[in-house]
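Following: one structure in C-alpha cells, then a few remarks.
Note that this complex is displayed minus one protein chain, with the remaining chains in position.
Now for subunit A:
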Amino acid sequence: VFGTGHTLPELHQMLRQTCRDYADKELAPIAGQLDKTHTFPAKQIRELGAMGVMAVEVPESLGGAGMDYLAYSLAVEELSRGCASTGVIVSVNNSLYLGPVLKFGTDEQKKQWITPFTTGERVGCFALSEPGNGSDAGAASTMARQEGDCWVLNGTKAWITNSYDASAAVVLATTDKTLKHKGISAFLLPMPHPGLSLGKREDKLGIRASSTANLILDDCRIPHGNLLGQCGMGFKIAMQTLDSGRIGIASQALGIAQASLDCAADYAHKRSAFGAPIAKMQAIQFKLADMAVAIESARLLTWRAALLRDAKQPYTKEAAMAKLSASEAATFVSHQAIQVLGGMGYVTDMPAERHYRDARITEIYEGTSEIQRLVIANQVLKEYQ
C-alpha cells in the first residue's frame, strides 16, 4: 500500500470488492428497515459468517478466514457503508470477542469459544464498561471471587453491544481490589447463563439494528477454566483488545462517512438551483472537497494502523489516531451531507439522516475522542522524553 504499487494487493482488492458487492446488494436495501424496526440482521450475519467475514483474522484451522487486519479493516468499512449496524456487529465479534480469546486463550478455550463463533451462527460480546465507569476502566466494580471450583461474578456491565444476540461474552471483573487495575481479570461467560440477566434494550439514536443493554451478574457461577489469561491480566487484555477494536470502529466510521459522501455527491449532480446543478456551485464543491479529504486522511491512518499491527509493530498511537480522525470524519461528513441535501437530508426518504445518527456513536464507544487524545498525547510525549 505504501510501497511501490500505491494500490492494495490483489487479494485485498478482491476481498474489498466482494464485501462491497454484498453490502450494495444485501445490506443497503434493507438498512433503513433494520434501523426502523431495530432488527438484528441474523440471516445476513450467517451469510457473512459463511464468507469468512465474522472471523477474518482467526486461522483456518479454527474456522476463520486466516487473513490480516488490513483485510479486516476493508471488510468492515465496505459492510458499514451498506449498514452501519451490521458493521459494528461484525467488528465487535472480530475485535472485541474473538480477538482476546485468540491472543490469550488456551488451545481448549480456543476450540470452545472461537470455532462456533466463526460461522455467523453465534456472535460474542465484550463487557468492560459499567454504569459507574466508562472511560475510567480501572475503577471497575464488578467482582469475581473463587468458590470451590467456580468463579462467582457479581456486578453490572453497561452499554454492551450484541448483548441480546450474543452466545458468549468476555467479561472484565476485579479479582483483587487491593491491586487496583492490576487486580482485574478476564472471564469467558456463556450466554444465556444462570445468574446472568439482561437489562432493558437501550433505545438508541443510531446503529439501532445492533442490540445494546446491561449485563447483570447476580452470583453468576462459571467454571474455573473460564478464566482468560492469568489472574490480574484483565486490564492489559482489555487495553490490547481495545487497540485492535479501534481499527474496527475507525473502519466502521469510514464506511458511514463514505456512504454519506456518496449520497451528497450523487445528489449534487442531480439537484438544480438557480438554473444549474448544485454541483457547479463552489459552496457545495468546497464542502465535498473537505469531506473527501477528511475521509481519505482518516482511511490512510486506519490502513497504517492495520499494517503496523500486521507487521507486529507497536500501533497504539496510530490506532487511536485512526479512531479519532475517522469518527470525527464520520460526524463531520454526515453533518455536511445533510446540509448538501437540504430538506431532503432531514427526511427518512434519503439515507443521509440515518448516516448522521449512526455516525454519532463512533466518537463515543471503544474509547471516547477525549480518551483517544489522551492516548495519543501520552505516546507523543514519550517520544520526547
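The rule is short, and it goes like this: a contact is a pair of C-beta atoms (placed from the backbone, for glycine too) under 8 Å apart; a residue touches a chain by one contact, two chains touch by 3 or more; residues count from 1.
As a convention for this text, contacts and distances are computed from a predicted model.
Undergrad: Determine which name in "Kv channel-interacting protein 4", "Dynactin subunit 4", "Electron transfer flavoprotein subunit beta" or "Two-component response regulator" the UniProt entry assigns to the undisplayed chain of the complex.
TA: "Electron transfer flavoprotein subunit beta"
Undergrad: May I ask you to list the residues on subunit A that touch the chain which is not drawn?
TA: Residue positions of subunit A that touch the missing chain: 10-11, 14-15, 17-18, 21-22, 47, 50-53, 56, 60, 65-67, 71, 75.
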